[in-house]
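In this view, the complex is presented without one of its protein chains, the others remaining in place.
What follows is chain A.
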Amino acid sequence: MSSLSTLKVVPLRRDDPQAAAVVATPAPVEAVVAPVVPQAAPIAGLAQLWLDRGRSVAASVLPTMLMIITLLFVWQLSCSAPDASFPSPMKVWEESHEVIVHPFKGVSLDFTGLHIDDQGDVGIAAHILTSLSRVMIGYGMAAVAGIALGVLIGQSPFAYRALDPLFQVLRTVPPLAWLPISLAIFQNAGPSALFLIFITAIWPIILNTASGIQQIPLAYRNVAKVLGLNPVEYFLRIMLPATVPPMFTGLRIGIGMSWLAIVAAEMVQGGTGVGFFIWDSYNSSLLTDTIVALLWIGMVGFTLDRIVAAIGRVVARSN
């Protein structure tokens, strides 16, 4: 059950007393553990502690493991017929063995950084890294511009009335529909892919930031007025901290959408990236490679979401 609950979007509000309690609890545990280590007698207590921890980890991981095993089993059973149109897990393992066990083919790491061989035949991790680097640039620009625009329309009713209808219309345009426009503007595949990421990720960032600012309680604004905070102090001490939770909700939706967009964009444009890998494997009738790529995409998307959520928690706690 708890493994399911970790998947949902956890609100980052810190005025929630339970959230504050969660933040407060880990410290005393360590404080208890540290001084008892050198002594002999409390080792039993320590063992008990680790046993308890192990139990709680097992309780959260076990259901997930069971689910995966069941899924593989059912999948294997239903696709094991010789004429099955969809490959079974065993078949994926056999046919895409090279892809699975050598993901980092063509990737080298030295003191100057990561290098990806641009001679074509590279492992799936290399394609993922190429896609990720595109996402980082496009998403980074979307985050900066999105937060700035969100602050603008959240703060100024005039800007809100002027821009919100435009944003509401544009945000419904699917990522791929931007591709012809983006190609027409940039005349080049690289920048158009970045633009596609940018234009896909920016809307939830703008709209969540803006609504977060609009929902700053009147009480906080009155405090700012009574204390006589100037606009810069108001921005840094009240507006930003009060807006962190909805802002990071927007950033999380944004990273997910930009990962969707990059795969779609690369499928159309070709060349490098995990989207191209899928398209290429489909054209070569290597369905098992596609399945491996799907798993990679899912794991990477999940990791990206977790990373942004973790940054949100750290930011929310530190300021």
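Keep in mind that, in the parts below, a residue touches a chain if its C-beta (ideal position, glycine included) is under 8 Å from a C-beta of that chain, and two chains touch if they have at least 3 such contacts; residues count from 1.
Rule of thumb we're sticking to: contacts and distances are computed from a predicted model.
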Protein name as given in UniProt for the chain not displayed, "NAD(P)/FAD-dependent oxidoreductase", "Grasp-with-spasm system ATP-grasp peptide maturase", "ABC transporter ATP-binding protein" or "3-oxoacid CoA-transferase subunit B": "ABC transporter ATP-binding protein"
Residue of A:W75, A:F186, A:Y220 or A:Y282 touching the missing chain in the full complex: A:Y220
Touching the absent chain when the full complex is considered, from A:I238, A:V268 or A:L287: A:I238
Of A:L176, A:L229, A:L260 or A:L287, the residue in touch with the unshown chain: A:L229
Residues belonging to chain A that touch the chain removed from view: 13-17, 19-21, 24, 219-220, 222-223, 225-229, 233, 237-238, 241-242, 244, 316, 319
